[in-house]
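Some chains omitted; the rest stay in position.
Letters A and B name the chains as they come in the text, with residue numbers starting at 1 for each one.
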Amino acid sequence: MTIITFTEQLRTNGRNDCVDITEPVQQAVHRATIRQGFVTVFVTGSTAGVTTIEYEPGLVKDLQAAVKRLFPEELPYAHHESEGDDNGFSHLRASFIGPSLSVPIVDGALQLGTWQQIVLIDFDTHPRTRSYLIQLLGE
Amino acid sequence: MTIITFTEQLRTNGRNDCVDITEPVQQAVHRATIRQGFVTVFVTGSTAGVTTIEYEPGLVKDLQAAVKRLFPEELPYAHHESEGDDNGFSHLRASFIGPSLSVPIVDGALQLGTWQQIVLIDFDTHPRTRSYLIQLLGE
C-alpha cells in the first residue's frame, strides 16, 4: 500500500471559473502506478470547491447561474463588514460545494462516468493562482 | 491493510428517486472482514449523488421538494440548448450533493447514527440502471 501526493497549480479567472482537472488527476494515477485504490482531490483555500459535472459549456453556464441565484452577490454579508472583504458569497458557495472529492481507482482506471469530469471551481472575485492536491492511495 | 472494491447495480425510477443503500454497504463491510478502516461509496455518472439522511418517507419527500425548489425544472438551462438534453437541473442537483461519501469503520461497524442512512439519489429524468462502487480500506 502506497501513498503519493502531488501538488498542482493552476491559474483561474475567479468569478465561478470552472476548470476541468480530470486530465491531471488521470496523469497522476498513471505516474503513481496505482492499480487498486483511490484518489482524493483537495483544494487549499476557502473560496474554491471540487466536485464532478458533465464538462460542457452549457452546463458550466448553468452551474454558474445556479450559484449566483442561490448565493446572490447583492445580499448584505457580515463578512464584508467584519473583514472589509467583497467575497462573502464566494465563501458560502465554496463551503456548500466542499473542498474535497474521492474517486475509486480499479485496475488502474479512475471510476468516473463518461460524462463525469472532475472540476475545480474558483468562486473568488478575482483571478488567482490556485494550489490543489492530488493524493493517491493504493497498491 | 487491504483494499477491496465491490461494484453494485440498482434500478431507480429517476426523478429524485432516493434509495437506501445502507444494507449493501453493511454487507460489503462484513464480506471484506474489515475491522478498522473506512468505506467510500461512489456513484458513477453525473446525474446522481450520494449522501446521508434519516430514511423515512416524510423526509425523503422533503428532500425531493427541496431539490425541486432550489434547482427548478422550469428555468431555462443552457445544457438543453447545447446538448438537446432535458436534465440540466438533474446535473446541478448531482454536482451540489456530490458523488462520493466516506464513512469510518470501527471494530467492524459502520459509524453511522441510528437515524443516519446512506442514500443514492437519482436526479435524472427517467428510470435508470445505476452502477455504484463500495470501496473498503482497512485491516
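We adopt the following convention: contacts are C-beta pairs under 8 Å (C-beta built on N, C-alpha and C of every residue); 3 or more make two chains touch, one makes a residue touch a chain.
Please read all numbers here as calculations on a predicted model, not as lab measurements.
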Number of identical chains in the whole complex, 2 of which are shown?
-> 3
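Going forward, only the chains that are shown with their structure count from here on.
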Dist(centroid_CA(subunit A), centroid_CA(subunit B)) in Å evaluates to 19
Residues on subunit B engaged by subunit A in the complex (per definition of touch) | 1, 3, 5, 7, 40, 42, 44-46, 70-71, 77-83, 88, 91-92, 94-96, 98-100, 102, 133, 135, 137
In the complex with subunit B, residue positions of subunit A that touch it | 1, 36-38, 51-54, 56-59, 61-63, 65-66, 70, 96-98, 101-104, 106, 111-113, 115-117, 137-139
